[in-house]
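For this depiction, one protein chain was excluded, whereas all remaining protein chains were kept in their positions.
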Amino acid sequence: MVMSDIQEEVVYQRPVSLENTVTHYCPGCTHGTAHRLVAEVLDEMGIREKTIGVASVGCSVFAYNYINTDFVQAPHGRAPAMATGVKRVMPDRFVFTYQGDGDMASIGMGEIVAAAARGENITVIFINNTNYGMTGGQMAPTTLPGQKTTSSPTGRDVEVQGYPVRAVELLSTLDGASYAVRRSLHDPKNIRMAKKAIRTAFEVQARGLGFSVVELLSICPTNWGMTPDQALNWLEQHMIPYYPIGDFKVHEAIANLRF
Amino acid sequence: MVMSDIQEEVVYQRPVSLENTVTHYCPGCTHGTAHRLVAEVLDEMGIREKTIGVASVGCSVFAYNYINTDFVQAPHGRAPAMATGVKRVMPDRFVFTYQGDGDMASIGMGEIVAAAARGENITVIFINNTNYGMTGGQMAPTTLPGQKTTSSPTGRDVEVQGYPVRAVELLSTLDGASYAVRRSLHDPKNIRMAKKAIRTAFEVQARGLGFSVVELLSICPTNWGMTPDQALNWLEQHMIPYYPIGDFKVHEAIANLRF
Amino acid sequence: MQTEIVIAGFGGQGVLFAGQLLAYAAMDSGMETTWIPSYGPEMRGGTANCTVIVADEEIGAPVVRNPQAVIAMNRPSLDKYEPLIKPGGVLVVNSSMVDRTPERDDIIVVTIPGNEIAEELGSRRLTNMVLLGGLLKALPVLPLEAIEKALAEHLPERHKKLLPQNYQALRAGANYEQEAFV
Amino acid sequence: MQTEIVIAGFGGQGVLFAGQLLAYAAMDSGMETTWIPSYGPEMRGGTANCTVIVADEEIGAPVVRNPQAVIAMNRPSLDKYEPLIKPGGVLVVNSSMVDRTPERDDIIVVTIPGNEIAEELGSRRLTNMVLLGGLLKALPVLPLEAIEKALAEHLPERHKKLLPQNYQALRAGANYEQEAFV
Amino acid sequence: MPPKGRIAVNEMYCKGCELCVNACPQHVIALAADRITAKGYHPAALVKEGCTGCAICSVVCPEAAITVWREAVRRVPA
Amino acid sequence: MPPKGRIAVNEMYCKGCELCVNACPQHVIALAADRITAKGYHPAALVKEGCTGCAICSVVCPEAAITVWREAVRRVPA
Amino acid sequence: MARELWKGNNAIAEAAVRAGLQAYFGYPITPQTELLEYLSWRMPELGRAFVQAESELGAVNMVYGAACTGARVMSSSSSPGVSLMMEGLSYLAGTELPAVLVDVMRGGPGLGNIAPAQGDYNQIVHGGGHGDYNMLVLAPSSVQEAVDLTYISFDLAEKYRVVTVVLLDGSIGQMMEPAEMPEMRPVRRLPEEAPEWAVTGAMGRQRRVLSSIYLQPPEEEEANLRILKRWQQVIANEVRCKTYYMEDARFAVVGFGSAGRVALSAVRAARAEGIPVGLVRPITLNPFPEKILQQYAGQVESMLVVEMSAGQMLEDVRRVVQGRVPVELCARLGGIMPLPDEVLDAIRSLARGEATLEGHPRDRWLQRMSLLY
Partner (left out) sequence: MARELWKGNNAIAEAAVRAGLQAYFGYPITPQTELLEYLSWRMPELGRAFVQAESELGAVNMVYGAACTGARVMSSSSSPGVSLMMEGLSYLAGTELPAVLVDVMRGGPGLGNIAPAQGDYNQIVHGGGHGDYNMLVLAPSSVQEAVDLTYISFDLAEKYRVVTVVLLDGSIGQMMEPAEMPEMRPVRRLPEEAPEWAVTGAMGRQRRVLSSIYLQPPEEEEANLRILKRWQQVIANEVRCKTYYMEDARFAVVGFGSAGRVALSAVRAARAEGIPVGLVRPITLNPFPEKILQQYAGQVESMLVVEMSAGQMLEDVRRVVQGRVPVELCARLGGIMPLPDEVLDAIRSLARGEATLEGHPRDRWLQRMSLLY
């Protein structure tokens, strides 16, 4: 005989791959969201103990306090080189870097391009929040035209200060890059898409297909001088038109993966 | 009354913007050709005395001995930054860098991308000879798959050593880049096209349109272990398929310029 | 002769600005002065404090182990600084945010419910001024007028309309009737 | 006791390799030895020379101002090194490439038309061996056999078939009948 | 009938950013104005009936502070 | 009739790379086997009739060593 | 000009502007960032060049390029950022170019922290880049002094064709003090007023080349000797040092920058206790005030070096006094500023005659520090 019974099941809980530590991030900062997604993917793939993270310099410098894997901490911009060093001696480990836009698209441009060109079998999580969060909101390579920051106080003047860099598009021109996509963290749907992209990137690595990078559009309510909610709106209205969400390079071997 | 008279006229002579100095280049090396074209353009535009060159580190480090303008000499890879410094204090001068593939596409990738993103109003002459000529022919970011060099003695293995970088394509993804093209120095027709491209690049600068770069496919007979003639053939047969000649970014304001 | 004053609290309590006012006032009164901040690691929240020195000669160290006076805006600040104050020095406590009474009996303790008074005057953001007023009453290193002048000159433009309230807060702190601890 | 030998010429004249042979031979004969090159700035062409020291104790400086012996493969090398040779030392001149006679009378001068002899033996590339033979005759710091052994072991694989010619060249240099200058 | 769910906010992590409050399609979350966390924030809390266990709040929470449960009908062998 | 031209090779610069030799459509350039420059190279030289002054040799010369002339018919007022 | 309350970083920026700064190139890094932020509006407002570079490597090479034109140029950074400038600084030195670098030191090594420190003394004073070269190093200990030294740093750089470094720690950068600003100088017009070596385009003159490569060793040696001889002039003319209470001192404290001002408090306290101690505060760290210290080595019984690094300046003092008097060390590291009472304790120890020439002062200091942790 079969009885029908109502039982409560857990639909969501904090991933094991997140440490039980309170972050130092400002309320609403989507660095936390990105950490969580990485942790969820590590949980799902069961690779927490086989993963080595490379933290960069920026607000996420303490990522190693939050993501529950072995970690190293790189000089500003050099995470891809450090990750290369780790991966080359431990090729069966999953190695990922977690980098801000200042870190990866400004001071670290040389290293990221070289790692992508080498087809280095690592995964890069790239947080684009259009400014240098940690040092107090200076202009980043990703700062939008006209956007005010503490070092472009009258708004970014493209004639003098140059144009924003679309980093994943740039990286996608390299043959060594197998997966280069942009996602956003501004609403539930996009967050879910972001997680799938992170998962795909790690799957690329699992298959030895080479370099994968996921750009995540992110907010910095503190330096933008907004509430988290305003910041999400600003992201959607101003960032997405300039930084379209999409897949710029997808290796055929994973084109049809579904999660 | 009118008489008809046969007179000899000079069809070609050494440009004034070339110094009367013998180069240190190996016989047949197309660095010399590139120098000559730059000098011809400076002559044509009458800007020799308003031009400041930035020499880089590589076989062309002594470019300042040959091209008859004011010159500075940059650390390896940093010519775009140095050129930025010069241009920002002397905006009415023509500033150009002359860089090899190791210099610009490896160690100097960060600086060239940043200069292009800033739309820095300078001109970059980029010599791609698929190796590090000056240090004795090591692998460059542009070394072709399978190509043997002194640091890829069994031929470049893309799985381990990565894929060649198509630098102008990469730079053309940046909004600050107004002119990004590739030409070759392997035969008279292509040399003439190369010269027009160099001219256009300087015209871009003259109009304040921002960053211009001309990649020139070039030979290194010494390190390739070939005669100059063999080297030109190798360039045509092996380099051009990988590095297509073409215009990757042309600012509309100069799209219709003809020389 | 020099006087060292520490103002300590959470980020956002106006600690750094209150210290700057002291420094401006000291400078305008022709004295030597230094103001030096120290923060915690957080971008937002966390601890913030500053040391202000007012002196009549070239100032040496901009920080000292045992300051002459302390304004403790919250409990952690009280716990940290109470033991350090020079004997005979002054401790001003924001009793609105502190749930214990100070223990030292060799210093002058001034206890002011800063938040409450500030809120009465119209904004919790005036708390720092209330306590500063209290300090200057107990430790008359500078006249209140000098602080008011500094306020008039350095209050950010967008807050200039609040100048009268700021004056009031200073006075309220200075005039607050309290039980004498010593 | 040590002997310093400089071999100097154009890049491409086999100067560096001839020096290395001396060093290999010295090492195999149980002696201490150093070989050190110096080049001009050009990638191709330009000057090239090397200093080889053969000694019976730990060798100090790998270069000296006044070598014991010099092989001058061309005119600039002769001009540069002739004045520097130690009195009583040896100078071997490749007369095929030098259009003047040496001037020193306090050293042993050996003049050999290296290129001609080498071409007779089948290749101009043997010139270095001819002159090396000439040197070892005048300065028997090492037996010819030791050089031959070094040749057998270190001639690049693709030139191994030329080993007999190389031996011949060495001997030809050693046996070349010349006018005695001194 | 929509499924029934509930959430728990771990107040150690919650920073009162209100992202869950704004994202919840059922509008059943609010900041607890009366409570302050150790870090000094008003934490989020389920304040009304109607949670469907859709987990949207947990998807947007940057601090992974929210656990979500949902009632499910299971066939249990007696 | 093709125009008549001539070239002069500046032997200070010429390195005997033969690029002009190979490029000349009229096959009128060759290296001077009998001569060596100060730098030690056999220089290029015009060795036959037939130069048209097309300047192709000068276009390919990496050392800018070649000057090219061409005869032109000009109308001169007498 | 009236005294105004200035934050150290901002004051330096404004002083540079008034000295005729024509171009600034920098990259954000705590505790120096306010300097860059200040100039990000101040320079454009005056029609002068400001570029936030892609990195410190970019910044130093932009400075290198701009310096070639004879313009007054500056960059600023802090410890890790300055490490990235070492190649560029060596090139500037090799090319004999004037430029100014402001280095606001923080705790290290590595990423360290953002609190004040002096652990980059050797890097700046003894050459962290390759090759023989010197930079003129000015070490202010107050905001006013930072203003004054920044203002003259350009003149000094140009007079001797060297890089001048204004070297301070984060505390001076972050501190506010009253300071008087010097007058605004006109900016140099280029190319009209460019120095005779500057690269500005060869209009109407012989072309010029600026480079640091001398492929022939004798040429390189000659260049090196030329640079060294110019440096001898700097040693002869530019040593700066401030002394306090040294006339009758029987003990000397030596410290620069904020360590120097902490020491001043301690010296005063010691004097109040009757200890005849004085303070020598080097203002130029390179050239180092060798003569002055040698002279005091003949006067005092012992010396105490106070610094925020593990005895880097100590070694210079020891080298200079040549064993004539014992030199002891009082140091705090990692972003900790010593407090006057710690220094006072160390002075008392000197007064008790505990300083010694035996062993190494660093070993004794490390022993004492062991008690702390």
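We call the chains A, B, C, D, E, F and G, going by the order they appear; numbering starts again at 1 in every chain.
Note that in this section contacts are C-beta pairs under 8 Å (C-beta built on N, C-alpha and C of every residue); 3 or more make two chains touch, one makes a residue touch a chain.
Not measured: the values here are computed from a predicted model.
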Note = Shown chains contacted by the missing chain are A, B, D, G
Query = In the full complex, which of G:Tyr24, G:Tyr91 or G:Tyr160 touches the chain missing from this view?
reply = G:Tyr91
Remark   = Contacting the left-out chain: of G:Pro98, G:Gly119 or G:Pro178, that is G:Gly119
Request  = Using the touch definition up top, pick the residue from B:Gly53, B:Gly119, B:Pro141 or B:Gly210 that touches the left-out chain.
outcome  = B:Pro141
Inquiry  = Given that one chain is not shown, which residue among B:Gln73, B:Gln99, B:Gln147 or B:Ser212 touches it?
reply    = B:Gln73
Remark   = The listed residue (B:Thr69, B:Ser106, B:Asn129 or B:Gln147) that touches the chain absent from the view is B:Ser106
Message = Applying the definition given at the start, please give the residues of chain G touching the unseen chain.
response = 57, 79-80, 82-84, 86-87, 90-95, 105, 107-115, 117, 119-120, 122-123, 126-133, 211-225, 228-229, 232, 309-310, 312, 315, 318-319, 322-324, 332-336, 363, 366, 369-370, 372-373
Ask   = Of the residues in chain D, which ones touch the absent chain?
value = 20, 23-24, 27, 32-37, 58-66
Message = On chain B, where is the contact patch with the chain that was removed from view?
response = 57, 61, 73, 75-77, 102, 106-107, 109, 132, 135-136, 138-139, 141, 150-154, 160-161
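Basically, only the chains that are shown with their structure count from here on.
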Key: From chain A, the most remote chain by mean C-alpha position   = D
Task = Measure off the straight-line distance from the CA centroid of chain B to the CA centroid of chain D, and report it in whole Å.
result = 43
Centre-of-Cα separation between chain E and chain B, whole angstrom = 61
Key: chain D and chain E, separation of their C-alpha mean positions in angstrom   = 88
Ask   = Can you list the residues of chain B that touch 2 or more other chains?
value = 26-27, 110-111, 113-114, 118
Ask   = Which positions in chain F touch two or more other chains at once?
value = 39
